[in-house]
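Presenting subunit A:
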Amino acid sequence: MTAKTSATATATATSPPTNLLIRGLTKSFGGVKALDDVDLTVPAGQVHALLGHNGAGKSTLIKCLGGAFPPDAGTIEVDGVEFARLSPRQSIAAGVAIIFQTLSVVDSLTVAENIFLGQEWTRYGTVDRRAQETLAAGLLERVAASCSPRDRVGELPMRQRQLVEIAKALSRSASVLVLDEPTAALSGTESDALAERVEDLRTQGLAIVYVTHLLSEVERLADAVTVLRDGRVDFHSPVSGHSRKQLVDTIVGQGRAATPRPNRLLQPKPAAEGRATALPDGTHPEPDPRSAPLLAVDGLTGPGFGPVGLDVAGGEIVGLYGLIGSGRTRILETLFGRRRRSGGTVRVGDRPVAPARPAEALAAGIALVPADRRGQGLFATLSAQDNVLLPAVRPLARGGLRSLRAERRTFDALASAVGLRPARPKLPAAAFSGGNQQKLVLGRWINEARGTDVLLLDEPTQGVDVGARQEIYQVVEGLAAERGTAVLFASSDPEEIVALAHRCLIVAHGRVVAELSGTELTEEALLSAVHDTHTPADSDPVGSGTAEGAP
Partner candidate 1 sequence: MTKPPRIGPASRRRFLTLSGGAVAATALAAAGCAGPEKTASAGKAADGSPAGARSLTKIGLDYPFTQLPLYTTLVKLSTAAAKKHDVSLVTTSDASNADTQATNLTTWVTQKVPAIVSFPMVFEATEKIAKAALDAGLIWVTYGGSLENQSADIQFSFLEGGRLLGEAAARWAEEELGGKGKVAFLTDSTIQLGRERTKGMIDAFTKLAPGVDVVAREQAIDPDTGLSKSNAILAKHPDLSIILGITDAAAYGGYKALQQAGRKKDDAKTFVGGQDGSAPSLLAIKQGTFYRASAALAPKDIAAAIVGVPLAVAAGKADPSAEVPITLVRRSDGAKIDALLAQNA
Partner candidate 2 sequence: MTTTTVDSPLRTNPRALASGSLTAVRRHPLVVVLVAMVLVFQLSTGSFVDTANLRGIATDAATIAIVAVPLALLVISGYLDLSVGSTLALGGLVGGWLAGQQGQSPVVAVLGALAAGAAVGAVNGVLCCYLGLSAFIVTLGMLTAVRGLAQQLFPLPLSDFGTGFAWLGGARIAGIAAPVVIAALVLAAGALFLALTPAGRHVFAIGVNREAAYLSGINIRRTPFALFVLTGAAAALAGAIRASVLDSAVAGTSGAGFELTVLTAVLLGGVALTGGTGSIFGVLLGVLFLGCLQNGLTLLSVPTFWQLMAQGVALVAGAALAYFGPKATR
């Protein structure tokens, strides 16, 4: 609560005009307070970072601001005009522009058509294309987009689409710009470029609310930061003077980041199968590089990548770091049998494996957690239990009928192993936060009814809040350490690679171009390795990796 007083103090102390002033905003859903007396003040020319778990109330706050939900109490003041509730139309008219994670651009229309969608310039009753394109060109220049007003949005890279949406906001003369995890679908260089745009827009006098999970972005961009927890303002401060450690501690919760929770419920497999055992202190043992690799890939080739060779030992966690389009997703999907290989060999232990379908890969002990959670991982309308147990229902069944008791027991064990919250088996997956949804998908492959020797993860914490991210890391580390699973994960986030990987392979143009391990494995080294190999970062066509471009 001291945080809140300081927030008010900041607001009264600042002299520039306040574009956005939220006071006492409260919103409940069915008795649960999603927002509880939240204040937020964003003056013109400031970037205000909004952090917190998924489910902490960030999206409810944004939706109240955008007019999707009427708040139960409190006021929203935009440019000095106070509202008790907003309709979506009023919100736009008042000058609020929200760029959601899932962009609302229409792929089949041109850039100019998208910018002026719903507010077309007309001449004699028809759309005045030329006027729109001239105006659009000006707006695109303002956001330093490199696309032309006549380009079709669907053919543009993700970052350009985002800029088109920002240009659209500017065309409506927005004074408050809300960016909801804008870099989630961007690669490192693209994120840097976006950050520059955000800085430009700040100097142009917009009040910017920047929702993110990435502390590096907070450090770089934010003038002030608000952390929500359980619908309340948990922490509020100007950024300067706070270390990353402090931020992490606040976001993750008291001490949770410092001492990893031991994975009590992940029982090691019987000794005969166990390839590595946890050290008494609960940390993972450094895998012995001389031991025979559990996953051995040699000369793997497929459309758009290869030949790729790599080894992962049992209990080892290896990262695949590369930009969008580098081929890291393709490598994982080919190992999993989702894509056809054109050459090379894969061995799991001593067995050669050549899966033509995911089912065959799974039978051989290889599992994949895909990057596109909503499209490829989650069954949004099915219950948590169905989601986690789907591949296990048949093995658990007795005499062709489901064993409901065994299922429930397995679910309970898994839910506590991955730290699922809430651990309610009947709740539909869509009702969980992004982090908990990811735990559901991950949990599918760590249950005992199905053995997983090799776990492939593609962007394991995309769209996952910081707290859940730590928990997912712990689960993965626990699997490697206690079950001896070989883990191979792809990520475009250097921070994640450093946090999780024992060893990292740098992927560019469909090949492994470098390897970093031990003390060499730092964020700086990763970034420079990629910059050395990738010439123009954006030269890669969008369509080169189907799943990789998807948000």
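Keep in mind how these were chosen: all candidates are chains of the complex that A comes from, given by their letters.
Following the convention adopted for this analysis, contacts are C-beta pairs under 8 Å (C-beta built on N, C-alpha and C of every residue); 3 or more make two chains touch, one makes a residue touch a chain; residues count from 1.
All figures in this text were calculated on a predicted structure; none of them were measured in a lab.
Asker: Pick the candidate touching subunit A in this complex: 1 or 2?
Answerer: It is candidate 2 that touches subunit A.
Asker: Would you pull the subunit A residues touching candidate 2 in the complex into a rising list?
Answerer: That would be residues 30, 336, 338, 357-359, 361-363, 368, 370, 375-382, 386, 389-391, 393-394, 397, 400-402, 404, 444 of subunit A.
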